[in-house]
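Provided herewith is a single structure, encoded as structure tokens, for subsequent inquiry.
Every protein chain except one is present and positioned as in the full complex.
Think of it as A, B, C, D and E in the order they're written, each chain with its own count starting at 1.
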């Protein structure tokens, strides 16, 4: 009786939807490569919607262990009781399991993916002494940001070669403007202004900047504008602040903001 | 029937109150950047008061784990019983959760914030196999001191770009004088003297000084004066002592104290 | 009554099947050396089929402990109950135990293999205070990729010298073409095209490339073609994407793909 | 009915008693800085006596965790039962809590002090889900030796700036002589001889010496003399031995001992 | 009623049997020094047989703890029950305890040996609060390979000086030939061929080779020959493969094999 929710808002840039669906149909795992805030999570949400599969997302981190993915025994009434982890639930239910920023996880969590990611499609659960065959519909998707991987934190080649890769960049200006209007509820003019600022920042040599302005920070600036802040105030708080702690770079970004937001209420 | 307590004493310096409230209304997370002892904690207390939300503060540290934030199972009468952590309590109750010095925490504690900090506003609790939607009114605020972040300890870009930034510095002399009178219960003349000393120390090249004199140490010096110590004794114990262990620098600070506190009882 | 499943598809390249079976008959352990994705796992599956022994595979990783291999006590109804690990099950049942990427495991997991790998063929289980004699038919097989072992992660000499080594490379072009046709369900022409591309990439100096294109990624590309993607799209997603994150190298691979897939639908 | 014990023997050197009591009355935390064996512990004992508060001392070390300070659950009769740590006991009882060599503790133990050390005077106990307000009379005192802090082990600025500092050195010769007579039960002449030796050693460039002779080692030498050893034997065992392992430096110290103890029974 | 099994096959090279037995009779501990695969384990088995003592062997590794040697509490039916480790069993039963590759163990495991290895012959079990006197007949034997000890992993001097040392090398050619005939069940001619190859490899400067060919790998090659492989195939798989991963060195070894196995079936 539950009504299917509307498709998450996602505007395709290239052939990413075809590649995703072809790989999914062939039981191939998928790795999404791209910078932070460019829409990878939203893309997976849209794909899960189109393919009509539940989506289980895991934000990976340094201390994520195999047990966090696969499950563990908990004590209930003097009995130990097994509780499935998110990966096991996805394997049993035929869901799409999305491991966000997978390289943050410890190596053991990536290797546990191997028998799932190749022709075996199996999840061995050593603690239970069983091996699960993935239910039809199960899909494995991981993401990572090639921009800031260190040598220590990288996807192993034997993991990478088990996956089909889809590259993500930032959307084109007109697509990004559409996204801003839709997400921040601001008018096209303001959205275009923010997109031009974002583009200018992305053109900078990244000296001093840790990463360029993502679509996400442009949306946040838009939201502050929608809340009544001036465009300059909004851009300083939502764009310049997150991008740098350096006072010289901050000054430079403030000047760019003044140039690209000329009609803003002076402040 | 409980009467609302008075507003915590906070004097705004710029547009920080507007930016905070706009971001809060838009469900955007907030990062406060600034040196130790400049009033970030007090500011959040005042904002929580104005927005009429409970405030839950967590002092982050090296060994703070996800479980410390989210909760854990404890054994009671042979049963394991789940006990919510402070972040989960804030998510359930629609409180403002303030993570002080968030970069001190282990990486996993910052990544657990991601689904809460973006449009999803969700807290997955893997141990319970559930995902909580944040109650209306929930807000996430973190702080850090850009002055002494190392490469190893820094907020990840994917976390930063999920947040609106507010920069903090020390208050202007007249605001700081007002704060000292209010907090240390000393007269304006003594307060002005301490503020001038603080300003002089902040103008020093920081060679030998670990960090400059914060508003907090000026208040402490004021408190010692209110307790009957001479201004020089108070400044040495509450300002010079915490700032350095180096004997040459200590001597230099002592001379500055003598210059700026000329009318102090000789000692 | 269970019918023996068909032999896993494996085409021999040299005398690897004879060496494996001779070593197995002499109770000698075996180490398979070779790059990722060249067919080591499939080879062991075929050998276990020919020798009519069950196969127990363990994907090794950084946090794999002796207990993960040998077994541990779990709490059930207030009693601790011993649960065999995969190695112990293999020892009791006379199965072939295959430790994939064994150098990833912690040193203790490799040393526990010593009494099993030499003339003793015993598994001491300290936690139970017993020593198991391996059942007839037990065989120990490990694999590793000599290409990316660091000094820190390497098989100890005392472990290596307990094993017979079989070297693996990629199959010859005609064998690889046969594999692609069989596994990806594409025609011989397309398969030959992919094999020629793979060969060309393997001839490159590996500057920029992390590892060369394995048979596995060629199969994945074939699968995407079978799903309706153009050969170029398929090769970019399944071959170039997994091999590099570098934009210059990516461009170079894209040009190679264009050269080797001239008759592909332009895109 | 319990009679208050006598005041611990402590002879003030400067205004340290006034500063301590003023800070205590203002609810300010206190950091004692000074070399090992100069009387910091005894000073805190005397202050607690004068202020009529119980004293709870914790010797900090590398593995001291927050739980060691705050408390933990222990299992009793199948129930977990909370047991307060020393800091929590001090907070509940309004005692003075003295953390000796606080920089030895792990960072988390110092950060847990923050809400206690500033205007909040609160101890959040996350495991219980409660926050304790410090009882009236609670005071926080920490000590450290600036002489041998490494970069890795240092009090964080945000901790230091929450505290009033009191510097300690060794007592003046006449005070130290009085202390030796009182503590070691030797006559003034012997005490003066030991003080002169201690002073001479403190004047040495510290090449080869790890730290200078503290009041504590002079007392120990006095005790051995009181027990019948010759002054030279006593000084070698109690002063030279603890100060160095180097044979050249040992010889130098032995010669100084011979010079400063001329009337000692030859040995 | 149990019949004593036959003596393990061991051919002495020098006075190692006399030294072992003299040290054993004097309750002195013994350290066996020598390369991997030269027969140390077999020697201890033969000595235990001659002295008519049970032998308990422990393969040491990085994660071997004192508890693994001494014992631990396990939970049974709500009670913790002590389970002796192998060292404790040997101490109680007067067995010979052989710690193979002892330097692999953590330092605590070597220090726990001290009171056992000197005149005290005691094993303190702190967890039980008892100290066991070793039963008559108890003997402690450890082995290590001086060739690949790093600075980090070495036997402490205070441990070494509690032991009598016996040096092991590879057997002389005629002894080694006898061993091969006996262990691999091949004829003398084939055995002599393998011994000559082994000797040639041992004469090589070890550039590229990790360690030289042990008696153990020669036996393995002999076993493959007995199974029907050609001598060259056997030597490549059992000798060259375990010794190197380097392709140049592999080629060099292959040429040596061709030279020393001229009458092998060409392949």
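Going forward, a residue touches a chain if its C-beta (ideal position, glycine included) is under 8 Å from a C-beta of that chain, and two chains touch if they have at least 3 such contacts.
Values in this document were obtained by computation on a predicted structure and should not be read as measured data.
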Touched by the hidden chain, restricted to displayed chains: D, E
Selected residue (touches chain absent from view) among D:18, D:36 or D:122: D:36
Contact residue for the chain not shown (choose from E:31, E:186 or E:238): E:31
Identified contact with the non-displayed chain, of E:12, E:54 or E:146: E:146
Among D:5, D:136, D:228 or D:262, residue touching the chain not depicted: D:228
Residue touching the undisplayed chain, where the options are E:22, E:135 or E:259: E:22
Among D:17, D:211 or D:258, residue touching the chain not depicted: D:211
Touching residues on chain D - with respect to the absent chain: 36-37, 41, 57-64, 68, 74-78, 83-86, 89, 100-101, 104, 145, 148, 183, 210-211, 214, 216-217, 220, 223-224, 226-229, 233, 237-238, 240-243, 245, 267
Absent-chain interface as seen on chain E, which is shown: 15, 18-19, 22-23, 25-26, 28, 31, 33, 65-66, 73, 75, 78-80, 106-108, 110-112, 114-115, 118-119, 124, 126-127, 129, 146, 149, 157-158, 160-167
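Here is the rule we go by: only the chains that are shown with their structure count from here on.
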Smallest number of contact steps required from chain B to reach chain D: 1
Intercentroid distance (Cα basis), chain E paired with chain B, Å: 61
Centre-to-centre distance between chain E and chain C (centres being mean Cα positions), rounded to whole Å: 30
Residues within chain B bordering two or more other chains: 75, 78
Graph class of chain-chain contacts, one of line, ring, star, complete, other: line
Pairs of chains satisfying the touch condition: A-B, A-C, B-D, C-E
